[in-house]
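Please see the structure below; I have some questions.
Complex shown without one protein chain; remaining protein chains in place.
Every chain is named by a letter (A, B and C) in the order it is written, and numbering of its residues begins at 1.
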Amino acid sequence: MNARNMREKDVLMDKTVPDLNSAVAGIEDGMVVMVGGFGGSGAPIELIHALIDRFKATGSPKNLTVVNNNAGNGRIGIAAMIDAGMVAKMICSFPRSADPRAFTEKYLAGEIGLELVPQGTLAERIRAGGAGIPAFYTPASYGTDVAKGKPVAEFDGKHYVQERWLKADVAILKAELADTLGNLTYRKAARNFSPLMAAAAARTVVQATRIVKPGDIDPEQVITPGIFVDAVVEVADAKQEEALMRQGVAYA
Amino acid sequence: MNARNMREKDVLMDKTVPDLNSAVAGIEDGMVVMVGGFGGSGAPIELIHALIDRFKATGSPKNLTVVNNNAGNGRIGIAAMIDAGMVAKMICSFPRSADPRAFTEKYLAGEIGLELVPQGTLAERIRAGGAGIPAFYTPASYGTDVAKGKPVAEFDGKHYVQERWLKADVAILKAELADTLGNLTYRKAARNFSPLMAAAAARTVVQATRIVKPGDIDPEQVITPGIFVDAVVEVADAKQEEALMRQGVAYA
Amino acid sequence: MSQKLSNAQIAWRAAQDIEDGAYVNLGIGFPEMVAKFQPPGKQAIFHTENGVLNFGEAPAEGEEDWDLINAGKKAITLRPGAAFFHHADSFAMVRGGHLDVAILGTYEVAENGDLANWSTGPKGVPAVGGAMDLVHGAKRVAVITDHVTKDGKPKLVKKCTLPLTGVGCVTRVYTSLAVLDIENQRFVLREKLPTMSVDELQALTGAELVLPNTIGDLVAPEL
Partner (left out) sequence: MSQKLSNAQIAWRAAQDIEDGAYVNLGIGFPEMVAKFQPPGKQAIFHTENGVLNFGEAPAEGEEDWDLINAGKKAITLRPGAAFFHHADSFAMVRGGHLDVAILGTYEVAENGDLANWSTGPKGVPAVGGAMDLVHGAKRVAVITDHVTKDGKPKLVKKCTLPLTGVGCVTRVYTSLAVLDIENQRFVLREKLPTMSVDELQALTGAELVLPNTIGDLVAPEL
């Protein structure tokens, strides 16, 4: 878990933080927060719940804009953030998921904003944010209500919609392995949006099932290079959002 | 190397081809050919030389547009294609490499075309070609001669150049492992442009150091998913371009 | 009225047209059934938006791994030769034209190929998911649907009344009563229930049917 058996000259940098509270310390009112995961796969439940704990104790962070494919399930994770009243706006593709009542209630009451983005456009906008591409063209949504007000252009006889990059102040993500330099791997389909969000956020905070020393992840198998990661915290026994939801757990 | 020990119902698809000649069979006069590799790292020397053999035997393929970061080194690989007279135009970022005489001679004689593209723009244009993004904006080259004639736009007070996707008829690439479904891994830094080219070409042909059966590559470690690959040929004892160049080998 | 096809039978019929070696995306819900009916001797590789290629059947209950799900958030298994990738690469496959077929459900499909399958109007919470990408990416976009709504209204229409998912994107429609191609902005009838007349079918369709010389029988096994 630490780098003590490395020669000090090789590795001084260490991005590990001691606990979840430290990990979410920099997240402030009004920030744009990207949250990794698609459904329960890759959802950083412990980081989210640490953020809720802080909100409950201090009233902050609130008024957040949260970016995720969905808008929370049941009464845990992002749904619990919404229930707690921390979220001013969701940017997502599919706010109707298995049990979307937290978002649905607030949305129908006019208490939460929604920017609906087609899933591939959402992924590409986040990717563009990380890659320094301020705008790109996609065929998705051309001629639909979702494209209203956006510039369109024709290339080779086909119509496209111009979309802007999407960046965040912070990304909170779940990884399988992290080394102390922030290199990450993900478990199975849990990577989904996380490698994109890691690059698109000014600060990227990661909960990893295991923190290893530099060199323990094969350089060919790194999915998110450490350059995109600012803080890693080990959460060995991370909960699975889908399992919690099926157990009917409520966090907020 | 084949899938005989799989249950037939699991795997019918097999993208392996028996030899290098079959692998390059579909490459015709006038095509745009992306060639993987950066310097000698990832250069598919055997596929290139099979293409040269075909040209010498049949006079075809000629008049090719070749996409690579460089424009060939010494008298082998892309340089040998140029020497042989198969290449009408190079699209590349850096046609001056260690020993660029093949390109330099033809270029100064006006016998070969050049589209010079900044390296990051080249990578992103190829990536856009594979990703269905017809155009995007980049800060690279703004205000320089390279941007002349290209649309520019301002986003958030900064200027950007609009760049178009780049696609190819064929990509020829070198991988480390391939399974019979075309899933690929690469050795060390040899991946460079290859995963992008695999997606941007209508047909992607790969020489792999070893062909394995589906399931032998961990799904988390696949770098190029098989959906981007059409044909794989095993070249167990592949030559290294840099080593050949240092030996002074001439192919054309 | 003749016995219409069940959803499973519509899915079966759509599955028969999937070419050997095809890369296929199935919309969440009803279209997922198509995977069950792959004809023997043909292999398709299934893609799901959240970053998995070559997944297989659902695991047995209790065997789920919730890190291994499809776009509908249902647990899946892997077939040999699977691959994981992130969402931008996944939609590069979609948008970049690498999928051979996408098969989607729908509320309405118009004779000009317009598809409306994401919103039933301004009420409630809108949700679009990956449909707006899928309709523009796959080489062939097919729709499977009941021929009419629960109220008996046509789902195949001259012009969509609901918010569009995509413009001019659908090329084939498999319904509970017929198989139709969309060609030159018209529904061309390819197959119909053998027990149903063209007139009966036309009466249940909101746009004029083009009738080629040969119209096949739409027959599916009991499922």
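Operating definition for what follows: contacts are C-beta pairs under 8 Å (C-beta built on N, C-alpha and C of every residue); 3 or more make two chains touch, one makes a residue touch a chain.
Since this is a predicted model, take the numbers as computed values, not measurements.
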Contacts of the hidden chain among displayed chains: A, B
Given B:189, B:236 or B:250, the one touching the chain that is not displayed: B:189
Contact with the hidden chain (one of B:138, B:183 or B:204): B:138
Residue in contact with the excluded chain [from B:61, B:74, B:118 or B:132]: B:118
Residue numbers in subunit A that touch the chain omitted from display: 6, 9-13, 127, 129-133, 179-181, 183, 199, 213-215, 217, 219-220, 222, 225-228
For subunit B, residues in touch with the removed chain: 38-42, 69, 93-98, 100, 103-104, 107-108, 114, 116-124, 126-127, 138-146, 186-196, 223, 240-243
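Everything that follows uses one rule, which is that only the chains that are shown with their structure count from here on.
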Chain centre separation in whole Å, for subunit C relative to subunit B (CA means): 35
Between subunit B and subunit A, distance of the C-alpha-averaged centres to the nearest whole Å: 34
For subunit A, residues contacting two or more additional chains: 124, 138-139, 186-188, 223
Multi-chain contact residues (two or more partners), subunit C: 52, 84-85, 88, 91, 94-95, 136-137
